[in-house]
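Dropping the structure in here first, questions after.
The complex is shown incomplete by one protein chain, all other protein chains being positioned as in the whole.
Going in written order, the chains are labelled A and B, and every chain counts its residues from 1.
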Amino acid sequence: MSQKKRRARCERRAAQRAARSGRGTLAMLTTSALALIPGLAQRAAAQSRENNWSIAYGYSMYSEASLPASKISAGSRERYDIDTHAFKLAAPIGGHISLGLDVTYEKMTGASPWLIQSDLSGDPVVVMTGASIEDARTDVLASVTYIGEKSRTTLSGGASMEDDYTAINFGFGREKDFNQKATTFSWGIGFSTDEIDPNDTSFNPDPTKHHKKTGTFSLGFAQVIDRASVAQSSLTLQYADGFLSDPYKLVSAGGINREDIRPGTRTQVSWLTRYRRHFERVHGSLHGDYQFSWDTWDVKAHVVELGWHQELFELLSLAPSLRYYTQSQAKFYAPYFALGLPAERDASSDYRLSPYGALSFKLRADLSLADWLRVPEARVGVQYERYMSGKEFALGSISRENPALVDFSVLMVTLKTGF
Amino acid sequence: MKPLHVALLLGLSALASACQHVDPWERNLLARPDMAWETDEIAATQEQHTYFSKEAAMPGGGVGGGGCGCN
Partner (left out) sequence: MTPRFLRALLPLAVALTASASFALDEGDRAPDFQARSVVGDAEVVLHEMRGKVVLVDFWASWCAPCNAAMPQLEKLSKEFPSDQFVVLGVNVDKKLADARRALEKRPVTYPNASDPTGMLPKRFGLQTMPTSYLIDQDGVVRLVHRGFRNGDIDELREQVQKLLDKKKGRP
C-alpha cells in the first residue's frame, strides 16, 4: 500500500474514532462574538422608545449542503444542521428605563472539516470529522437602557456557554439625537473574555485551556435625508488577543498533520453604510447596505446587500433580497502546505480564512396581526435564505478553492407581540 | 490619513447640507416598518451570527435613528 493510501486510511480511522466519541468541534469560534456584535446596544435603544412590553420568538433551521464526494478524502459528507430558538423580551420600567433580555438556545449536529490534504493530482480535498457530533450552545444577554429626552444610554452584559467554551461580555452604548432627531450619533464599547476548554482529545491531543480577550469600539451616525429616505454609516474596530486558533483543526504541511496555529492578536475594522428609501406610489422600499472589512491577518472583505420591501394589502409585506460577499485570504492560509513548516509558524487551512465569494438570496414575508389581535407590534414573519459560496463568486481570480466551502439554507419563523 | 480626513468631512458636510429639513410631523413614511434598519431584530441577529461564523469579515455595527423620531 502506498504511503499516501496508508496515511489516508489512518486519517479515516481517526475520523471514525472521533465520530464515536461524539463531542464538539462546533461553533466554537463563533460564540464569543454574539454579544460583541456591534449594533445590539442600538437595537436595545431603539426598542426602548416603545411604551409597551414586547416579546418575540424565533425558530431557525439551518442546514448545510453535503459535500460532493470528489471533495472529500475521508469522513462524513454531511455537514452541520443547526436548530436555534431565540427569545427576546423588552420591558419598560417607569418612564425612563427599559430592560432587555435575549436568550438563544442552539443545537448543532453534523460534521465539520478537520483538515485539508492534497489528493494524488495535487488538488485539495477535505478530511471531515464523523457525522455523529452533537453540541448545544446557550447565550444570554441582558441590557438596561436609560431613555433621556434626546439620548439613550445602554449597558449590557451576557454570557455564552457551550460544552467546551464559555464567554462573558459587557457592553456600553450611547445614542444622541440632534436637529429634531433628524441626526443621530452613536458610539459603543464592548469587552469579551473567552475560555476554550477542548475536552475532546481525539481531535486535539492537547487538553490545555485557552483564553481570549476581545475589545470592540464603534462609532456611527444616522441621518434623515428627506421625507422618504434615511442613511447611516458606522465604523467598528475590534481587537482580539489570546488564543485565536481552532484547536479542532489540523493543517497538512510537508505531508505531516500539525496544529492550526494563528497569530495571537487580530485587529479588525469594519465600515458599514446603509440606505433606506421609500417609494410612495408603489408602496415599496429599497434597502441597500455596503460593508468593507479589513484586518491585520490581511483579510479584506466586501458585502453588498440589496433588498426590496413590497407592501401588499396593507398588512402583508414581501421582501426579496440579494447579498453578495467576497473576501481575500488570511496571510497564513493555504489549503495545504506542500513543503514542511517550522513548528511555530502560523498556518491554517480553515475555509473561513480562504479567498472566496458568496451569493445569497433571501425571501421574507411579514404579516401584521396588530389590528386583528388588538395588541401593539403583533406580527409573524417567515424567511428563507439560500447561500452559495465558491471561487466563481469572488472578486479577482482564485487558483485553488478550498474544498470545504459551504452552501447552506436557512428557514426561519419569528413571532412578535406587544402587551 | 490627512486626505482621508478631509474627504470624509467634506462627504459628511455635503450630506448634511444636501439633506432636506424634515419636520417631526412629516415623518410618516420614515415610521413605516419597511423603512426600519432591520425588519426583524431576531432574524437580523441570527443572520449576523451565521455570517460571522462562516465568513472572516467582522459584522459592522449599526446606529439607531431614522424612523418616526417619536419619544
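The criterion applied here is as follows: contacts are C-beta pairs under 8 Å (C-beta built on N, C-alpha and C of every residue); 3 or more make two chains touch, one makes a residue touch a chain.
All figures in this text were calculated on a predicted structure; none of them were measured in a lab.
K.L.:
With the missing chain put back, one of A:52, A:70 or A:265 would touch it. Which one?
P.N.:
Candidates A:52, A:70 or A:265; residue touching the omitted chain: A:52.
K.L.:
Determine and list the subunit A residues touching the chain excluded from the picture.
P.N.:
That gives, for subunit A, the contact residues 49-52, 92, 94-96, 147, 149, 178-181, 183, 371, 374, 376.
K.L.:
For subunit B, enumerate the residues touching the unshown chain of the complex.
P.N.:
Output for subunit B: 5-6, 9-10, 12-13, 16-17, 19, 23-28, 31-32, 68-71.
Operating definition for what follows: only the chains that are shown with their structure count from here on.
K.L.:
Between subunit A and subunit B, what is the gap in Å from one C-alpha centre to the other?
P.N.:
It comes to 20 Å between the two C-alpha centres.
K.L.:
Touching subunit B in the complex: which residues of subunit A?
P.N.:
So the residues of subunit A in touch with subunit B come to 27, 29-30, 33-34, 37-40, 42-43, 45-47, 49-51, 56-58, 60, 62, 84, 86, 88, 102, 147, 152, 175, 177, 180-186, 188, 218, 220-228, 230-236, 238, 268-272, 274, 276, 278, 280, 284-285, 291, 293, 295, 297, 299, 301, 303, 309, 311, 317, 319, 325, 327, 330, 352-353, 358, 364, 366, 368, 381, 383, 385, 387, 389, 406, 408, 410, 412, 414, 416.
K.L.:
Over in the complex, which subunit B residues touch subunit A? Could you list them?
P.N.:
These residues of subunit B touch subunit A: 15-16, 18-24, 26-27, 29-30, 32-67, 69-71.
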